[in-house]
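For this view, one protein chain was removed and the others were kept in their places.
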Amino acid sequence: MSKVNVAVLGATGMIGQRFIQMLEDHPFFELTGLYASKKSEGKKLKEVLKLRDHNLKDETLKRKIETMEVEEVGRKVRAVFSGLPSDIAGPTETDFAEMGVAVFSNAGAHRMDPDVPILIPEVNPEHLEAVREQPYYGETGGFIVTNANCSTTGIAVPLKAIDAAYGVKEIFVSTYQALSGAGYPGVASLDAACNVIPFIKGEEEKIETELCKMLGTYDGSSFRFSDMKVMANCARVPVIDGHTESLVLKLRDEPSLNELEETLGNFRGEPQDLKLPSAPKSPIIVRKEADRPQPAMDIYAGKPARARGMAVSVGRLRHSNGYYKAFVLSHNTVRGGAGGSVLNAELAYAKGLL
Amino acid sequence: MSKVNVAVLGATGMIGQRFIQMLEDHPFFELTGLYASKKSEGKKLKEVLKLRDHNLKDETLKRKIETMEVEEVGRKVRAVFSGLPSDIAGPTETDFAEMGVAVFSNAGAHRMDPDVPILIPEVNPEHLEAVREQPYYGETGGFIVTNANCSTTGIAVPLKAIDAAYGVKEIFVSTYQALSGAGYPGVASLDAACNVIPFIKGEEEKIETELCKMLGTYDGSSFRFSDMKVMANCARVPVIDGHTESLVLKLRDEPSLNELEETLGNFRGEPQDLKLPSAPKSPIIVRKEADRPQPAMDIYAGKPARARGMAVSVGRLRHSNGYYKAFVLSHNTVRGGAGGSVLNAELAYAKGLL
Amino acid sequence: MSKVNVAVLGATGMIGQRFIQMLEDHPFFELTGLYASKKSEGKKLKEVLKLRDHNLKDETLKRKIETMEVEEVGRKVRAVFSGLPSDIAGPTETDFAEMGVAVFSNAGAHRMDPDVPILIPEVNPEHLEAVREQPYYGETGGFIVTNANCSTTGIAVPLKAIDAAYGVKEIFVSTYQALSGAGYPGVASLDAACNVIPFIKGEEEKIETELCKMLGTYDGSSFRFSDMKVMANCARVPVIDGHTESLVLKLRDEPSLNELEETLGNFRGEPQDLKLPSAPKSPIIVRKEADRPQPAMDIYAGKPARARGMAVSVGRLRHSNGYYKAFVLSHNTVRGGAGGSVLNAELAYAKGLL
Partner (left out) sequence: MSKVNVAVLGATGMIGQRFIQMLEDHPFFELTGLYASKKSEGKKLKEVLKLRDHNLKDETLKRKIETMEVEEVGRKVRAVFSGLPSDIAGPTETDFAEMGVAVFSNAGAHRMDPDVPILIPEVNPEHLEAVREQPYYGETGGFIVTNANCSTTGIAVPLKAIDAAYGVKEIFVSTYQALSGAGYPGVASLDAACNVIPFIKGEEEKIETELCKMLGTYDGSSFRFSDMKVMANCARVPVIDGHTESLVLKLRDEPSLNELEETLGNFRGEPQDLKLPSAPKSPIIVRKEADRPQPAMDIYAGKPARARGMAVSVGRLRHSNGYYKAFVLSHNTVRGGAGGSVLNAELAYAKGLL
């Protein structure tokens, strides 16, 4: 089976570079171009490299950044991975879809569009069908799929497992979000150093609405949102990569902690069944140590090598007052960013949409 | 009125040194001795100084640390401020009380004793009366008063204000706790740097029980705990001083955010009425900026100078799904530590107990 | 004696705000206006506050930022304190001087001008006379005085003391510079966190040339540079305030370490003789502990209160292979920034130049 030609949009940003990292030598996709705005045109990737964690090939590091012209890029590729900044992502992604390109976006612009799925293959693979209702799809084969916001993704995977088994009624989540979530240059070091910033613009609203869209249903023509209640408090902490999140849950049933732990650890979704290349064998790693998960130790959970950073870690399961408590950790620019969209594209590929 | 002779126990620790800082030139108390274990005996305070924020007088810095012998210390002072480590605090504090010394403790050892108040003067000043029921009190005049755990204190003050006005039914709290809360040497830098540690031994239980004891009632012979539900998730973040805490509250009434804000900002307690020296004029500072309170900016809230670090900051008040949300910040070794016990002693002094 | 009307230029920056902090209730100067670019016009200082260390009065925090129009500002004040970014500082400061305003600048633009002194009152007070040779001075009474670069200032003070006593021939300096030295927003947190950045644009050249200008002589019409050799390596480390610098020195004489220590500790300059308000009683604090000075403990060295952060700390004096070694620490935005220029203005005031 021949590889599908793809491009990365926003190749100079944190998410764009994670896309490049995850698409190097990909079994389904051939990365044909790295695109960004004019000011980086002609620079080599290694001149604008921002990742601390990287092991890119020399030939990848020497690739040149090109200027993004929608018409030109669109003629060359079947799919684009969009790490564009939110202000230009909206119209640009629409332009690509209209040209017949499949857009796998990390941006928030289209997430709440009525015919665009927020897709996490372990959580709501059936929502991918919604792309067939997008106006472009019938005409050109183009469509838009978004991943979820980074802090939503980390909790959506375990919440799916719990909801399916025991019914989730209320979610209280507080986030300890990493600096890389704000992109580059992002947060000023003078604000970040030895500090907590208890505000991330739009983040709480994203968690509260995206979860309900993803954990709701798709009836073949529209999304019906879940009626679970979500209360989010979001804060930035001086961590480089990895969003930690505290959870308190009210469930319909009352499983024992052992049952809950087994439900989480044994959870498998469609990416696991389909053996998608970036799918971690175990999408949820249950940590039993007293003080895990931690960003320092657990952000790259996930096996095999291609799924490094794609597993979500859950630990400190507790039960009191009729509520369940836990801490969850996920890699915000891998599982909650570029890796999420790559997995979405792998699912679309496996379903014959590419 | 002559000053009361006092001593600091555990003078080489983070809390002990905050005690010294807050007792320098105190209008009620005369600091007659700094005590610690044998290994620091004879060292000058400046040789074991750990505070980053300090402005101590040269003569204070030159004071010598003495070895703590209960019998000897107890004969010299009417009160001790205990920054002892938890394992030795329990019996040592009892020994002092039996000798007729008033003990103002930062340690957790006696907090759950049935006749020992966990005292925050703005929250439950009437609980101080419980010391009269302690067995030592009648015999020697000695007694034990504890402050609350640092992460409990920060939220107890605003919760008192809210509970009195609107009735608090459920509390969901997640903490972003500073390194100084673990004492010195405390957390290894290799664990703390760029990391979140989602576990602090015993901390969640302390919040869940201490709040209910303090926000309950004292009927003259015993404490009746509040039946509000408290669900706590505690984590350590790489911040030096200042515990940030996210709150979600279920209230009996449904005040507007403006009403809630006014209730908090206008709250005054007995320390304010009595004009105690370390009492901040406004015990709760309401921040209206989008991204406050922050440890970097707000840990030293509180006026006048002697009450620096004694005010609690509250910000990001929100209302959704029938719940109220906020972020709270307090200085964990001032308001939530040494300063809390100094204020307790000031209340005891004002009430004629010293 | 009536106070001199002054203004702060660049009031929204790190240095501008330190100027405001140091000019609050100043005995010589009346702060009549806070100026910045249009985008902050009309905002209150507290809305754009960046200092972590502050204790400003409420009335100061409520002052409004005005737009900087040279003509208008220049009519109102005798002196301006310039915390302007380097690109606009050059021409703007000249405009002010031409209007008859005395400019005390933190910017590098005019430092190497042949008639502009780089002034540190303890180091080269006689250089202040050079302003009389500036073209504006005779016509309007306006003139320009600059402080030294932050990393130069910290070592210039002890080097002056050592040079005067023993002759400095070679200086090897490596810097450990704080984040606040890059202004705001400055360094991206993703670059700064848990990292060392071994490059600060233009910094090494500034140290190497400014030191020679300051430690040289002024003969009444021109500066003769010192011929000491200076080799600088500059790096940024994740510290908020406080530049640490390692020194290796080749001296003409070979004092004992005790003699060197006494020379440093007993050093006094003209600001001390004149008892200028921001002059620390001891401009150099010699630390004898094994592991000091440290930014965490020593950045605010300097007494009395108004001179807080104005003393330079020196420690770890060693002698080997015929070279002397030491570590030096100074507060980069106080002694090495706004405080340096305020002290310059105080000297000018005392000398009748204002």
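Worth pointing out:
Note that the chains are named A, B and C in the order they appear, and that numbering of residues resets to 1 at the start of each chain.
The rule we apply is simple: contacts are C-beta pairs under 8 Å (C-beta built on N, C-alpha and C of every residue); 3 or more make two chains touch, one makes a residue touch a chain.
Source: prediction; values computed, not measured.
Among C:Pro158, C:Pro238 or C:Pro283, only C:Pro238 touches the chain that is left out of the view. Of the candidate positions B:Pro158, B:Pro238, B:Gly315 or B:Gly337, contact with the unshown chain belongs to B:Pro238.
Residues of chain A that touch the chain left out of the display are 47, 49, 52, 55, 193-194, 289, 296-297, 300. In the full complex, chain B touches the omitted chain through residues 14, 50, 179-180, 184-194, 238, 240.
Listed here are the chain C residues that touch the chain not shown: 172, 174, 176, 191, 193-199, 204, 208, 229-231, 233, 235, 237-240, 242, 244, 246-248, 290-296, 315-316, 318, 320-321, 323, 325, 327.
Definition applied: only the chains that are shown with their structure count from here on.
Note on connectivity: the fewest steps through touching chains from chain B to chain C is 1.
Of all chains shown, the one whose average CA position lies nearest the global CA mean is B. Distance from the chain A centre to the chain C centre is 48 Å, each centre being the mean of its Cα atoms. In chain B, the residues that touch at least two other chains are 193-194, 296.
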